[in-house]
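Following this message is one structure expressed as structure tokens.
Just one protein chain is left out here, and the rest sit where they should.
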Amino acid sequence: MTDIGHAVRQICAVYHNDASRLMDIIEAVQSRYGCVSSEAMNLIAQALGIPRVEVHSTVSFYSFLSNRPKGRVIIRLCSDPIDEMFGMLPVANTFEETLGVHVGETTADGAITLEWTPCIGMSDQAPAALINDVVVTYLSTDKAREIVAELRRSGDPRKLVHRLGDGHNAHPLVRAMVHNNIRRKGPVVLADLPPGAALRKALAMSPIEVIRDIKTSRLRGRGGAGFPTGMKWEFTRQAEGARKFVICNADEGEPGTFKDRVILTEYADLMFEGMTIAGYAIGAKEGILYLRGEYAYLRPLLEHILQVRRDAGLLGRDICGKRGFEFDIRIQLGAGAYVCGEETSLLSSCEGRRGDPKNRPPFPAQKGYLGCPTSVNNVETFCCVARILDRGPGWFAEIGSKGSPGTKLFSVSGDCAAPGVYEYPFGITLAELLRDVGAEDVQAVQVGGPSGQLVGPDSFGRRLEYDDLATGGSIMIFNSSRDLVHIVRKFLEFFADESCGYCTPCRVGNVLLLRKIEEILHDRGSPDDLHYLEELSATVKFASRCGLGQTSPNTVLSLLRNFPEVLKRRLKPPAGEFLATFDIRAALADTERLVGRSSVMYAP
Amino acid sequence: MSETIGFTIDGRPVRARPGQTILEAADAAGIYIPRLCAHRELHPFGACRVCTVKVNGRPQAACTMPAAEGMVVESNTPELTEHRRRLIEMLFVEGNHYCMFCEKSGNCELQALAYRFGITAPRYPYLFPNRDVDASHPDVLLDRNRCVLCARCVRASQQLDGKNVFQFVGRGANKTLWVNAERELADTNLDVRDRAVDVCPVGCILRKRQGYTIPIGRRRYDHEPIGSDIERAGAARGA
Partner (left out) sequence: MSSKPRIATCSLAGCFGCHMSILDIDERILQLIELVDFDKSPIDDLKHFTGRCAIGLVEGGCCNEENVHVLQEFRRHCDILVSVGECAICGGIPAMRNNIPLKECMDEAYRNGPTVYNPSGVLPNDTALPLVLDRVYPCHEVVKIDYHIQGCPPPADAIWQTLVALLNNRPVELPYEVLKYD
């Protein structure tokens, strides 16, 4: 065994013993030793001069980090409802049987760990799983057996990839079986642009003129909240601070969304170009791409593209010959935490800490990363930026609808003929989208992921735009055979798992919502539950500290509002004295087994 | 007067110094906004959300929101009171709060808030979590059954004691108060005189051998509701 002390000190030294790089240090230690052991935590704390419990706190926050040894190979099965609809449960059972462990356990030889993980951004090729960094798609029970056999044979997940996907998925630095599933290209994002073309046009203008162009284009953030990008940049530019940052939010964690995956795979240049333009506009020299841990398989390609851009003079000093304009980008890898898609949590994570959101005010534009003015924008937003600079703000503003200029990428999954990525001008109706993707017998559509809204046929005439059905891009389609209450349960389970736990309403409220929906699913619902769910949801939405808790009850509320009958069918007033939620038989079952007799009072 | 900010809370005009939060300005004006994680000596944290008020119609935590000129703050309304009750009930069912044998009873701020709101039973099911008690320290008991994750001890240790004895680990419902040691509290540099020990609003961090020294009837919240001191000072000034 090599000296762990030496190795950890070396890793810390690579990051100049900078505590704000704790995420990178922890990830490096874990990839070397399989976990961040108690000893490793002590060593990291010593090297960085921070309390040990701070290291522990960060390690414990992220689901891909662990302080206990896990298998050399970790199989992470995607737990979202789409994967379940396409057969994940039998696949999971097959993994359990062939490995001889339950989900959550490691094989006795320490070789393989089996886990659930929330949406990995592959809902268009479900069921899917992550095996270490390797994505496996379109799983079946047969494939599960083959995977276990191969892992037992070679222990190398890379050997699971036989047929490569299209486009850059087949790039030697990626070598993934993932398919882009680009179904409809539009003029803004999914279109070619020679690297540097937009940047040169931007650099011919003053930074203030660039911001003016973005404002003229009326571009709004593509992550979902829809804040005007030009205004965000202006605030960041005007904020005092010698050091400023541009951060690209590629923590695409909303279940059912995967459009950023496709951009990162095929149009990363466009995104990096947009980031560089942002750096010029706001006066930042440093950019960070926060890449979700699930997309770690794209990191070598992205690092390569960054290097090509450096070599071409599109990053680094005197970019495109513009004297004094300096900008570079580093990649910060996440580690499995949905909340880090919230921009202030993302900042905490970039700073090497638990992904707790920050108090606002101050906003990131004033005090963001390391206390410096920071503009955080979505992957797709940066692509739009580059295109706007290339084609002009007027051209962009003409596309789409009045309050929502431009196009939008939709990640379409679930019950339809052609799941995948679609670029449409804003303002198309949901019905048009459903027709194009080949969705029939549609019972409900989850627009904007679990934090969005579940809508039924009476809403299919509504428009996909900021002022009507707003969405960061996730469109999940459920046909009439799907159990909506079960889907809501899955979403609540997701939120309860992903809550950072900082504030009371989100930490406790989501657990209570989940519990109530589970009772209803187990036929223990009563009519009073409608009121209970309404008022509990109201407080979670009202009092939560960040977007996670402010939106997590939407799934319950849209079920209540848009599908009241679906829920009411399951609620009945209790027949006798007992509350619907009290199950005397269940309460006695354990004792009956232990003492070896049945109840006389409450005979089975 | 030009140096101060003017705004209203429930229609009452209030003045604040620049940089003051709504909560601080309210305290100074003798208006009690219920709170749990906020503490005068510590930087605001915004975790419990009990002090949530409406600022120009939108929810904000009064403890973290800076006062601004002309803002219209609502605090003592039936709607906000109802949200606060629910938050307090959530905290009760989340932990294992057995008041009948808790040394903090009568001096506990969570209990006192429940008294103030007249809560007789939570509407939510008790979650009965399985949590650890750390009795390793010779002078201080850490009973996580009663922790409300307010971070007062975390902050006090850093900001007042110049130490880092406490921090949180885990997330969501598994978020847990932890100590800066491999195993337990005895392995940290916590001293019984640390402010981190004093600031706990509930019976999670207790000095050993101090239980029940104040008889029933003379405890802090036996006779008047939490916040009465602030309201009394306000009334005296108003009169």
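All chains are identified by letter, namely A and B, in their written order; residue positions are counted from 1 within each chain.
To be clear about the criterion, contacts are C-beta pairs under 8 Å (C-beta built on N, C-alpha and C of every residue); 3 or more make two chains touch, one makes a residue touch a chain.
The structure displayed is predicted, hence computed values, not measured ones.
Although it is left out of the displayed model, the omitted chain contacts the following shown chains in the full complex: A, B. Only one of A:108, A:242 or A:594 touches the chain withheld from this view, namely A:594. What chain B contributes to its contact with the hidden chain is residues 96-102, 105-106, 111, 114-115, 118, 120-121, 125-126, 128-131, 216, 222-225. Touch with the hidden chain on the side of chain A covers residues 576-579, 581-582, 584, 586-592, 594-597, 599-602.
Note that only the chains that are shown with their structure count from here on.
Averaged C-alpha coordinates put the centre of chain A at 33 Å from the centre of chain B. Of all the residues in chain B, the ones that touch chain A in their complex are 44-50, 52, 59, 61, 64-66, 82-83, 86-87, 90-91, 93-94, 123-125, 127, 149, 164, 166-175, 178-182.
Those residues of chain A lying in contact with chain B across their complex are 38, 42, 51-54, 56-57, 60-61, 337, 339, 354-355, 359, 361, 496-505, 507-512, 515, 532, 535-536, 538-539, 542-545, 581.
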